[in-house]
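One structure, pasted below without further comment.
Here the complex is missing a single protein chain, while all its other protein chains stay put.
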Amino acid sequence: MAIPEFSTTGDVSADVVVVGSGVVGGMIANELASAGHSVVILEAGLRLKRAQYVENWRNMSFHNRLHSDFQGLYPQSPLAQAPLYFPPNDYVGLSGPNGSAFKQGYLRTVGGTTWHWAASCWRHLPVDFEMKSRYGVGRDWAISYNDLEPYYCRAEEEMGVSGPHDVSLQSPSERSRPYPRDMIPFGYGDRRVAEIVNPHGFHLVPIPQGRSVEPFGDRPACCGNNNCQPICPIGAMYNGIQHIDRAEARGAVTIAEAVVYRIDTDENNRVTAVHWYDAERRSHKASGRTFVLACNGIETPRLLLLAANARNPNGIANSSDQVGRNMMDHSGVHASFQASEPLWFGRGPAQSSCIVGPRDGDFRSRYSANKMILNNISQVAPATEQALKLGLVGTELDDEIRRRAACGVDLSISLEPLPDPDNRLTLSKTRKDPLGLACPDIHYDVGDYVRNGLDAVNTQVRQIAGLLGGTELRITTDYNANNHIMGGTIMGTDPRDSVVDGNCRSHDHGNLWLPGGGAMPSASVVNTTLSMAALGLRAADSIKADFEKGRV
Amino acid sequence: MNRHSDVDGAEPASHSGMRRRSLMMGTVVAGFSVVLGDFGLSEHAACAATVDDGAFLSVSRAVTGHADLDPIIARRLFAAMRATFPEYRDRIGRLFDLVAQGGSPKEILARSGDLKGDLLALIAAWYTGSVEDRTNAPMVAYDDALMYRPTRDGLPVPTYCFGRPGWWAEPPPPLGIPVRASLPAMPPAPVPQGIESRTPPQTTPLGTIAPQSPPHSPLHSPLPHREL
């Protein structure tokens, strides 16, 4: 078991230095530690226990819970801020026509943002890798679906994904291995809606999920307590912390509250070290042979820009000037209505089924695809707010809460933005974090491709609500963020217009990998985590190959 | 390796620098309604409820229509309301007089006059467990919040288990009440968005597109349970 070496002053040296301890950093650390390499993981945020998050959530005010304050329960290191919205801390400065659509909720904490995800483990479609070739919009990836497919399988196995063994329910169905576990069983609402809408061309499928209804190894079974977001109280849902734990059992060392701010490069532009501030603002150095930045789609480009040095005056890995550009997220809308019969959403895990009919089609040359998640988060809190606003009391109040909770439907709809270099993360000239490091600014415009896609969404939603006897149908008119941050370190074959290659290795620095959402050149409409994990595992393989071939 | 063994910074022994820091971090945490100064948590106070606590509990029982309200929560909620709203004791005093004439919550509401706002706010506090519906408003109840009672038979209180893994595939309970009630126009429903907002901008109610064929055939119902 190889272990990083620490100096008396707290500097460290290891074969592999990983910055960021989320799902991608954790998986890579685990892969490389398993291969016998010494690994140090630097994480800007705190390391706390699940139980504390659980209790913080239960202790939150009704209003915060009602409006999904998924950030506030995660205590932040005073030196490593992340976005907060209750009230807003304006850590990320937003501008542009749809700046408000980029209010991301990511965590800077050991284990990363999958602490409060809902464990949707989607694959991109094969065609999503060839948007330019097939539909004449966006960009092609530097790799094909087939190149990534084995890594999708591995990522699903690492995360213990339950997905449909029935091929007709798979999206996509191009698979070399079955899901590790069959689909999480549908609740009544999923079955009922499928029965009603599918004959009309909608294709409702189970969401592949990083949880299971029987124990997965030592991971407990999901008990459907409906709190995946913002914290699974019982460890039944995959969280990135699981790979941090595994990596540590194999010798990796995690340093929490380590804010990386500088990157050293040598005459060949290979990275030689990164520097971090500890909780007492003392600076330390982590030297290594290879480096991985997996800090999330906003923090990785921010760090690359912050770390500009004499040889790389526009920022690390940024000879193309593409670092921080092409920022994407599945900008989305919510549709809500009351069905004409009880569907009882809120039983079981918080996400269960999804309409994927409009995921693909020739229309994608003109406007965005979409997917519609049948939100399975308990409707009791919104039902209560509405019933109270009506001024009801006594049994009428109770009945209305029950009625609205049982019949309420919330669709979470994702659209697909195209990579646009003008959707750009830059360093703020005015706002600094407590360490004096520039905060990120982001300019965002969802673009006409998404706007036109929303017209199709409106029609489809009205059809679905009609099928379900819906009343009070409303659709949000501002786009909301979905925390699927992509594009800021975009992948491509040409070093002049992209940041990383098909292995997520930076074009500029032979021993620097930037895996994760930032590398993704197309957004598709599905949650990014599985693709990020697959890219991470692929990067880990290329790092291992470099070690094996003596290239580092 | 490199783990905090404690739940948070408040450790009895071993006050390392890190733990002291963690302790201070409590002040950095945003989004909490928790408070150090408890709303009447003292164990002794629990044993000797004052007349005011008793009055608050009586009023609460009358306006919610629930006779089994928890006296501990009542005491804590009363303290939290007093700390939030000026002259709250007087308001409860007036509500006390209002409910003294008896009647159902609906009847009390009907004669509440200018006390209507206070009455509804008190009911809302019991239902939501928080003193009011605003960011970081003090809260005293989660699992015990009355809003979870009407669906106890069908929905978990999130974070707390409901049954064995996979229970949700079983048929839900019958609704037991009409699926539609004649009620005033409905305000927009809040949607989960993760941003501070009363309710994000939404369209006015949209017309739905009626299906060309009946939405479903009774023959294909996958479950025995059905109610329309």
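Letters A and B mark the chains as written, and numbering starts fresh at 1 in each.
FYI, a contact is a pair of C-beta atoms (placed from the backbone, for glycine too) under 8 Å apart; a residue touches a chain by one contact, two chains touch by 3 or more.
Note that in this section contacts and distances are computed from a predicted model.
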Record-based protein name (UniProt) of the chain missing from this complex, from "Cytochrome c", "Activator of 2-hydroxyglutaryl-CoA dehydratase", "Sarcosine oxidase subunit delta" or "ABC transporter cysteine exporter CydD" | "Cytochrome c"
Can you list the shown chains that the absent chain is in touch with?
-> A, B
Check the options A:50, A:389, A:431 or A:451 and report the residue that touches the missing chain.
-> A:50
Which of B:64, B:159 or B:202 sits in contact with the chain that's absent?
-> B:159
For the chain left off this view, which of A:3, A:137, A:234 or A:552 is in contact with it?
-> A:234
Hey, which of B:92, B:141 or B:155 is the one touching the hidden chain?
-> B:141
Taking the full complex into account, find the residue in A:18, A:223 or A:374 that is in contact with the omitted chain.
-> A:223
Touching the missing chain, which residues of chain A?
-> 49-52, 54-55, 58-59, 214-215, 218-221, 223, 225, 233-236, 242, 245, 249
Missing-partner contacts on chain B, residue numbers = 3, 5-8, 10, 12, 26, 32-36, 38-39, 41, 46, 70, 72-73, 76, 80, 129, 138-144, 159-165, 167
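Quick note on the criterion: only the chains that are shown with their structure count from here on.
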Which integer distance in Å separates the CA centroid of chain A from that of chain B?
-> 30
In the complex, the residues of chain B that touch chain A are 1-4, 7-8, 17-18, 21-22, 24-26, 28-34, 63-65, 104-106, 108-109, 119-120, 123-124, 127-130, 132-139, 142-143, 145, 147-151, 154-156, 158-169, 171-172, 175-181, 183-184, 186-197, 200-211, 213, 215-216, 220-223, 225, 227-228
State the interface residues of chain A toward chain B in the complex, per the touch definition above.
-> 46-49, 51-52, 54, 56-64, 66-73, 75-78, 84-89, 103, 105, 185-188, 191-192, 195-196, 199-200, 213-214, 221-227, 231, 233-234, 248, 253-256, 279-280, 334, 336-337, 340-342, 344, 346-348, 375, 377-378, 380-386, 388-403, 405-408, 410, 412, 458-459, 462-463, 465-478, 480-481
